[in-house]
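Quick one: structure below, then a few questions.
A single protein chain has been omitted; all remaining protein chains appear in their positions.
Each chain carries a letter (A and B) given by its place in the written order, and its residues are counted from 1.
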Amino acid sequence: MMTIQDIKSLLEQFFHPVELVGDGGVVITGPAKIEDAGSGQVSFVANEKYYRFLGDAKASLLIVHLDAPVGDGSDGRSFLKVKDPYTAFVFVLQKFAGERRIAAPGVAASASVAPTARLGRNVSIGEHAVIGERCTIGDDTVIGPNTVLMHDVKIGNGCVLYPQVTCYDGTVIGDRVIVHSGTVIGADGFGFAPQKDGSYIKIPQMGTVQIEDDVEIGANTTIDRATMGKTVVCKGAKIDNLVQIAHNCRIGEDTVIASQAGISGSVKIGRQCLIGGQAGFAGHLEIADRTSIAAKAGISKSFTEPGLAIRGVPAQPMRDQLRQEAQIRGLGALKEKVDELEARIKAILEGRGA
Amino acid sequence: MMTIQDIKSLLEQFFHPVELVGDGGVVITGPAKIEDAGSGQVSFVANEKYYRFLGDAKASLLIVHLDAPVGDGSDGRSFLKVKDPYTAFVFVLQKFAGERRIAAPGVAASASVAPTARLGRNVSIGEHAVIGERCTIGDDTVIGPNTVLMHDVKIGNGCVLYPQVTCYDGTVIGDRVIVHSGTVIGADGFGFAPQKDGSYIKIPQMGTVQIEDDVEIGANTTIDRATMGKTVVCKGAKIDNLVQIAHNCRIGEDTVIASQAGISGSVKIGRQCLIGGQAGFAGHLEIADRTSIAAKAGISKSFTEPGLAIRGVPAQPMRDQLRQEAQIRGLGALKEKVDELEARIKAILEGRGA
Partner (left out) sequence: MMTIQDIKSLLEQFFHPVELVGDGGVVITGPAKIEDAGSGQVSFVANEKYYRFLGDAKASLLIVHLDAPVGDGSDGRSFLKVKDPYTAFVFVLQKFAGERRIAAPGVAASASVAPTARLGRNVSIGEHAVIGERCTIGDDTVIGPNTVLMHDVKIGNGCVLYPQVTCYDGTVIGDRVIVHSGTVIGADGFGFAPQKDGSYIKIPQMGTVQIEDDVEIGANTTIDRATMGKTVVCKGAKIDNLVQIAHNCRIGEDTVIASQAGISGSVKIGRQCLIGGQAGFAGHLEIADRTSIAAKAGISKSFTEPGLAIRGVPAQPMRDQLRQEAQIRGLGALKEKVDELEARIKAILEGRGA
């Protein structure tokens, strides 16, 4: 049970100042979206354009910006004013989020743990999980039910692998990594040598996958092992559901990839990029740091200037693409104008002027 | 073993009239596509444009429209004439479909069922399935092998979860819901608060997923839990394979979503919509009832008029998009015309007329 004063103290660990308007003694039972929040609940407004919701909000506590135009608390609602209300609300959510129990502490009786595997302290291994030969699992890591680690997988400290994840042999995962259900890490890269008769010989995929610290990977995503060397997802990257990352890719630090994007083999993506849903990349490209790629873009060449926004199929800088889209929307008008010019020329030739 | 007369009786439960042409005593052993069907088999023709196949069809029984131009049965083939032959054939298929055994009755010895879980009557739990604390499973529901329900999952009556499904904690599923293998319901929404140094803080995903009655969900689809509140798939919706439904979406009743479509966070889709394969939606949009969205469309704004057909990237009403596509196909002709006008003007200026 938390009072508004307790929440103020929590936020003071992260922000200065934290200004309270209203009664700090009110008990807060949980968070809610601003349109749903009622008495006893906390919500937030981070953006000026939502200030209009402040009047009608029924929450007992609202977290707002230092400059937000709030009252004096006399209507029974309280406010906590901070520099970054969005992040402040995230800290409040973390406080209220119930513990999610993915697997009971220790090794479930039905799990299969190879005798050569090494487990750290306070590890949880769920029912029917399979931990292969020579795997190592760091302290405080949770392996969900029915998750399979093939042999020689290394997982760091404080990780969570949800149920039904698969890590192929040799996968290396850092600390505090989260992997959601159904995701497959380290399956073979898609490599075949064409033969004269039209058939293919499989190219052995001898490399591995390395996932660095603080990465989160969504559900049913696939990250293929390298042909030789490593496929790397760098520290802090966030990858959504149903994403394809092919062999030998490198995804930069703190880069965010939305659902159903597909990255072909050997693509190198820089740091702090934003990649929209269903975007697709041809193979062997380089994308500079802080590139922002629109949803559904088809990237067919490298973009090496940092900080560009790109869009379209084939993708080009946002300004060029938006201009082109406007030109296409203007095609009807252009055609009319050409018809009109044709009529005028005809009139000139017929001596009628126009 | 069914005779044509038995099939007539079956269809009379659903249609009036059901007219028999030919011999009702013939035994029918199973259904087949019209081009494959042979003696002893039943097939159907629902559409006038396939009437031309009627002559050559080898099936012993054909289900056709009341108005279909069929013979008198003297060639040994029989006909059942009904108002909706397609649906009638579906009822026949249901009769012939063998029982699919997903899990043996009762709880498999190798399944893990938490002591606080409550199972209804006639429940089947497959090998190595995991049923978490405080789950409830309704009467006649089948949970396939290796499927995992985390804690506090509620599943209604008459559901089928195929092997390898994952339901995260708090998922609520109605009655008669079918979920195919590899699908993940309730994984975390993709929400992160950006920090000044370019890194991200995870936003706790405290909401849940609610799947209403009579929904069917294909294989390897992902439906994320809400950040706060619920992601909802309404009664009767049908969702294909590899579809992404993000946090806080609402999919309306009887809406159909084809494979690999991606719905971003907080999108609200109306009732009886049809969404084509690989279509993608930006976040926070509203789509009106009975909207029809073409495959590969990229929906970047709300469409609030019911019953529209939309298409393209960015998507626009079908008529506008088709006109635009025609204008693009006409670009070569437009360019030629402009070149010709340029030549005429040059001729005028040179005093040659044209």
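Everything below uses one rule, namely that a residue touches a chain if its C-beta (ideal position, glycine included) is under 8 Å from a C-beta of that chain, and two chains touch if they have at least 3 such contacts.
In this text, all values refer to a predicted model and were calculated from it rather than measured experimentally.
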item	value
Contact partner of the left-out chain, one of A:242, A:257 or A:310	A:242
Omitted-chain contact residue, chosen from A:34, A:97, A:318 or A:334	A:334
Residue, one of B:163, B:204 or B:229, that touches the chain absent here	B:163
Residues of chain A (touch criterion as defined above) contacting the omitted chain	110, 112, 128, 130, 132-133, 146, 148, 150-151, 164, 166, 168-169, 182-184, 187-188, 190, 192-193, 195, 198-204, 206, 220-222, 224, 228-229, 242, 244, 246, 260, 262, 264, 278, 280, 282, 298, 313-314, 323-324, 327-328, 330-331, 334, 337-338, 341, 344-345, 348, 353-354
For chain B, the residues touching the chain missing from this view	31-33, 36, 86-87, 90, 93-94, 96-98, 100-102, 108, 110, 126-128, 144-146, 162-164, 178, 180-182, 214, 216, 218-220, 236, 238, 240-242, 253-254, 256, 258-260, 271-272, 277-278, 295-296, 313, 325, 328-329, 331-332, 334-335, 338, 341-342, 345, 348-349
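Here is the rule we go by: only the chains that are shown with their structure count from here on.
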item	value
Centre-of-Cα separation between chain B and chain A, whole angstrom	27
